[in-house]
Structure formats: structure tokens, C-alpha cells
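The following block contains the structure, expressed as C-alpha cells.
Right, subunit A next:
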Amino acid sequence: MKTTIPVEDGDVLAAIRAFLGRLLESGALEAIYVPLEAAGGAAVPALVTDPARMAQANPLAPVMPINGARAVSALTGKKAPGRVGAVLRSCEIRALIELVKLQQATLEGLTMIGLDCPGTFEVPRYMERQGQAGGGLGDYLAAAREGRDPGSDGLTLRTACQMCLHPAADQAAIRFELFGLDPTQGIPVDIPDALAEQLGYSAASADGARQAVLEKVLAAHRAKRDGALAAVRAQMNANGGLPSLFNACIRCHNCMTACPICYCKTCLFRSASFDHKPDHYLSAAQRKGALRMLSDALLFQLTRMNHMSASCVGCGMCTSTCPSEIPVGMIFSAVGEQVQAAFGYEPGRSLEDPLPLVTFQANEWTEVGEAK
Partner candidate 1 sequence: MTFTPRIGVYVCHCGINIAATVDVGAVTQWAAGLPGVVVSRDYTYMCSDPGQALIQNDIRELGLNRVVVASCSPRMHEPTFRAAVSAVDLNPYCFEMANIREQCSWVHPAAETTTQKAMHLVGSAVAKAALLQPLEQRQAPTTPAALVIGGGIAGMQAALDIADAGFEVTLVERTSSLGGHVGLLHRTFPTLEPTADLLGAIVERATHHERLRVLTEAEVTAVGGFVGNFDVDIRHGHEKEKVKVGAIIVASGFDVFDARRRPELGYGVYPEVITTPEFEQLSQSEVKINGREPKNVVFIQCVGSRDQALGHPYCSRVCCMVTAKQARLVRERLPNARVTVFYMDVRAFGKGFEEFYDATRQAGVLYRRGNPSELIRRGDRVVVRAEDTLLGEPVEVEADLVILAVGMAPRADTDALAGLLKLARSSDGFFMEAHPKLRPVDTAMAGIFLAGACQGPKDITETIAQARAAAATAMIPLMRGEVTVEAATSVVDEELCAGCGQCASICTFGALTLHPTKGVMVSNAVLCQGCGACATACPSGAINVRHFTFDQVMAQINVVSDFRAPVFSAAPAEAEVASPS
Partner candidate 2 sequence: MLQIEAHPITLQYDLFDCIQCGKCTGGCPMAMKTRLNPRSIILRLLTAGDGFDLEGREELWDCTTCSTCSSRCPKKVNPMETIIGLRGAFVEKGRVHPNVKTALESTFRQGNPLTMPRDQRGAWAKDLGLKEYAEGTEFLYYVGCTPSYDPRAQKVARSLVTLLQKAGIDFGVLGNQENCCGSEVRRLGEQGLFEMMAEENTETYKGLGVKKMLTTSPHCFNVYRNDYPKNGMAVQHYTQVLAGLVEEKRLEFSGKLEKTITYHDPCYLGKHNGIFDEPRAVLAAIPGATLVEMDRSRQKSLCCEGGGGRMWLEGTNPSVRLAQMRVKEALEAGAQVLATACPFCLLTLDEAVKHLNAEDRLQVLDIAELAAQAL
């Protein structure tokens, strides 16, 4: 049911911290995954069991060091260790749903606490401003209230967030509504009835302007997205094509480490199959006249794209971790969008939608091979 959490003198963060504390005190949850403030204004992802530590909790920090899905996957594995909560943004929740379908995580015993996500900044930029990026929390919430881009004084949101089409965390059990938030009315929160009784909340519907604000944010993001994807697709089809986009790749595999969907224990490209013998490189070079060393840089990107493009939720972590600043997230979103459309599949939408590769229809892909 919909209820509101009272906010004293406009301090939204305090209200949320209190709410999270009560979740632990009431025994509803044994532990909650939530970022904690640390020295230098950083927001460090943590698993908190002591309600007192919730005082440092800062789920509103506009930064995402890791995609929370990876943490929850490690935490739950095949079965949640106990009654655990996790404060997650929408792209983290959607990635987690994909991981559940890949048997890498489970939602049993897990309570997802979702926040409307106005967007995040790159970690280094955020750190430079000791946590005051974008004019600090106040301006950030104000931007959320009016549906503006919270970026300011030369600092912009991560491109993935600027073009994100799912800022609201619909699949979460508990949902905080920050768009169009008027702190004086309290924070509108959607809570399962049982939990609401346990915590003593009663139904109250706040007729916030959230819907309109959400529409405004989505419209802006959609425009940004269409422009950005068109640009990268043009680059892909320009001379040199897709490979040219990865000329700067230094094979550090950061993008694979940061990506929530890349769940392999040991990536194929780090396994024995790819430490080739010397004569392999020589004969390959003889065949083609010249061979990019080490030869599997491009093959790695294409294979990773092949493995996860259907499940790519567009969280942009790959772009954020790429030392060569290759727009990996943009490329994978451009390809992923087409793959997902072809299968009529939206990653993270619901557990009931089977993974495209797992389903087989007799008369699928009849036009394979013919030029579209």
C-alpha cells in the first residue's frame, strides 16, 4: 500500500536513515545493503546489521561505485542467508533480475528497497568535490523535484544516466518516490501491507506531481538517448566499422569485471584456450600479412557483446571503468537495443519473461541471412 514517511525540517536523508534503522530494529530485516558515507565524502557500498550505523547511510549519494546486483548475487548465491534487504537503483534491480534468471542470485528472503534515481556522477568527479557534486544533496533533490538534470558547475551525469529510460524502481518491494518530492508532505513510499503494519505505517496517498515529473524526465532522457545511439551507430557504420571503435582497447578487461551480467567464474579469454602457442601467432600473421597483437582484443569485445547484449540493462558501469574512455556502454546499448527488440525481450522487466536464448520457436528468424 502507499504511505508517506514524515520528514522533519526538510531533511529527507535523515528520514530515510530513520526508516532503514527501524527496519533493522523491528527485526523485519537482519541486514541491509546500503552505501555508507566514508572519509572524503565517498559513499562506500556496505552490508549493515547495526541500526546505529544507519546514521551514516547515504542511499541518496549520486554515485554508483559497483552495480549492487553483483553484491546481492554474491550475498544470496543459490539461497539468501537470512532476511536481507538491499537499497538498489533501478539498473541494479533489473541487472539482479537477469542474474536470477541465470541462476546466479535468488530473490527468496531478499527485500528490495528501490529509489527513484535522478542519476549518478562518475566516482572520481564525485570524490573531487568531497561529496558535494552537483551542489550537494539539496540541489540534487531539488533537481529531482522539478525533473531537471542534477548536473551543475560543469559536471554532468554519467551518459548512461542521462539516457536512462527506467529511472523508477518498479520491481522493488519498497519504493521511495523522489521525483516531484515535496519534503513537507513527507516521502511517498510504497510498502507491502504486512511490513507496513509491522512498522506501524497507515495508508496515505500523497497526490504528488510525480507522474508529470517522471514524464518530463523520460522525455528528456529519450531525446538524449536517441541522439547518442544514432551517433554511435553512425560511427559503427562509418569506415573501419565496429572494430575501429575498439582501437583504443588495452585488454584490461575492466568492463567485464564491472559488468553485473558477466557472471563467468573465469572468462573464456583468461582461460587456457586463449594462451596460444607461438606458431599460432606466426601462421595467423602469415595468412593475413599483419596481425594485431595480442590477437584477441577485438574477439573479446565481440564475444562479450554476444553473451550479454540480450540482458544489457544499460547501467553504464563498463564505460565508467574503461581507462581508455571507450563508450563501451553506448556501443553495447546500441547493439543490445536491437537484439532485445528482435526478441521482443526487455531485460529486468519480470522473472516470467524467459531468456531469449532459452526459448525456441519453430518459425523464428525466417529471414536470417537475407539483407534486411
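Selection rule: all candidates are chains of the complex that A comes from, given by their letters.
Here is the rule we go by: a contact is a pair of C-beta atoms (placed from the backbone, for glycine too) under 8 Å apart; a residue touches a chain by one contact, two chains touch by 3 or more; residues count from 1.
Nothing here was measured: the structure is a model prediction, and the numbers come from that model.
Of the candidates listed (1 or 2), only one touches subunit A in this complex, namely 1. Across the interface of their complex, candidate 1 is touched by residues 77-78, 102-104, 263-268, 271, 273, 280, 283-284, 287, 307, 355, 357-358, 362 of subunit A.
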